[in-house]
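With one protein chain held back, the other chains of the complex are shown just where they sit.
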Amino acid sequence: MLNRRSLFASAAALLTLLGAQAQAEGVLRVAISTGYPPFNVLNADGTFGGFDVDYALLLCERMQKTCEFTDIEWDGIIPGLLANRYDVIIASMGITEERKQQITFSNPYYQTPSTVIARADAGLTADAAGLAGRTIGVQRATGHECYIQREWGEADMRSYPTTDEAYLDLLAGRIDAVLVDSIPGQDWLASDPAHAVFAPVGGDIYDTECFGAGTGVGLRQGETELLDALNAAIQLTREDGSYVALSERYFGRDIYGQ
Amino acid sequence: MADLWEYRWLLFIGTGRTIALGLCGLVLALAIGLATAAARIGGGGLARRLAQGYTTFIRSVPDLCMMLLLFFGGQTLLNHFGVWTGWWDYLEINAFVAGAVTIGIIFGAYMAESFRGAHGSIPRGQFEAAAAVGMTPAQTFRLITLPQLLGYALPSLGVNWMVLLKTTAMVSVLGLQDLVYFATSAGRTTRNPFAFLIAVMVIYLLMTAVSQWVLARLERRYTRGRMIRS
Partner (left out) sequence: MTLAAPDPVADLWALIAAFSADRSPIDFALILTHWPMFLEGLGNTLLLVLFGLSFGALIALPLAVLRWWRIPVASQLAGAFVYVFRGTPLLVQAYLIYYGLAQFEVVRDSPFWIILREPWWCCAIAFTINSAAYQVEIYRGGLDAVPRGEIEAATAIGMTPGMALRRLILPSALRRCLPMLGNESIFLLHGSAIASMLTVIDILGAGRKLNAEYYLAFEGFLAATVIYMALVWAITRVLARVERRTMRHLHPLTR
């Protein structure tokens, strides 16, 4: 007869062996959410890329840690952080008051406005009257959802797991417009000749309440040591020119703002 | 086709991971199923009721919902438990283990029903004979029940395996980089989801076909004894 206690002990040991690893020293577990070019992408060879990923690598280097990336669905990214699946979120997350109730943020590492993208010939205007009754796509659990609900309540909002899926439906004509950050929006417009019929509508939108005061690294509340280290690392990348070099490589300009 | 070729390695790796996940989930499900069936057939009042509650609970909740609940809720529960007992600050359960355990828990309930059904197919007389020659219940289980159980349960276990295999597709929502994860990511990036989804369908069909072949062989082997006798 198998001893019941030893059975439990071996099951626990097996669990530990299989997947429940303690956090290794010198490792920073970074959450990203792919499907968000040019910031978070999955390359054809299975590696992760994009501005956020490259910038995370810069930060890790400055903090003398190794980055370990986890790709997670966007609407599960804050719960995952709270459940201690990783240490930081470096995934173009806006520093909003609402999120600050759950997590804390580093200083902003870039700031860009948002924009509406629609067919240029659709005669759409980016205001409450122009979007009333129109279908507008956004990524689920983003500031864009917050903005549409507050400003354009008459619009029919459709929430997607990733922005890439919203683009697919914009292309297919299932939705009339998307509300996205301006850089990914511009990147999408330029990425394919077929996208030339689409254009930004109504210019840049700034909104601290919904889009936040810039984009920051998200971490759990109370981790002051890590927060200080992150802020110092961000400062370092500004001072040593590595930030500007990276930003120029991706966007041809410095997106840090202020 | 060019897109598929570009991402062929990812599809290959994803397929491997899906198969590994399915097999790990199967082993866990069989273990959980056997234990649950044993509790329902030969357990005491409490064990019997617990086992029944577990199978009823699992079979009334969609696998996708259960997966998300166990993945996010289970992790939070585990963290609370660790802090409460002081055993650990947190345990990191990676997506593969979480997926395999979730599949094991879900399909354990279905496997339990298969084993229970199979147990019912074993002729009563055999148990009476075992009791007559003075076997203990444990001996009866080891020497009489277990060797025959697999044969009787096999067709139903096979059906469960086919369903389990398809359920692996949902683990991509937990962030596990399986076949569906890579295919949908690549489909989005290349703006050619059709080709990648068709590829996934073909790969799943191949896995189903291989499973059927293996199952047919196994069934022939396990039922050979019965067929000669009857």
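Should a chain be cited, it is by its letter among A and B, assigned in written order, with residues numbered from 1 in that chain.
By our rule, a contact is a pair of C-beta atoms (placed from the backbone, for glycine too) under 8 Å apart; a residue touches a chain by one contact, two chains touch by 3 or more.
Just so you know, these numbers come straight off a predicted model, no measurement behind them.
Every visible chain touched by the undisplayed chain in the complete complex is listed here: A, B. Of the options A:141, A:199 or A:213, the residue whose C-beta touches the omitted chain is A:141.
Only one residue in the set B:4, B:135, B:169 or B:218 touches the chain that does not appear here, and it is B:169. One of A:61, A:151, A:169 or A:207 touches the chain omitted from the figure, and that residue is A:169.
Within subunit B, the residues in touch with the undisplayed chain are 57, 59-66, 68-69, 72-73, 75-76, 80, 162, 166-170, 173, 180, 184, 187, 191-194, 197-198, 200-201, 204-205, 208-209. Residues 75-76, 78-79, 82-83, 99, 102, 140-141, 158-161, 165, 168-169, 171-174 of subunit A touch the missing chain (whole complex, contact as defined above).
In the analysis below, only the chains that are shown with their structure count from here on.
The mean-CA centres of subunit A and subunit B are about 34 angstrom from one another, to the nearest whole unit. Put simply, subunit A touches subunit B in their complex at residues 1, 15, 18-23, 34-35, 37, 41-42, 44-46, 70-73, 76, 79-80, 82-85, 162, 164-165, 168, 171, 192.
Remark: subunit B residues 6-7, 9-10, 13, 72, 75-76, 79, 89-94, 96-98, 138, 173, 175, 177, 182, 185-186, 188-189, 191, 193 touch subunit A in the complex.
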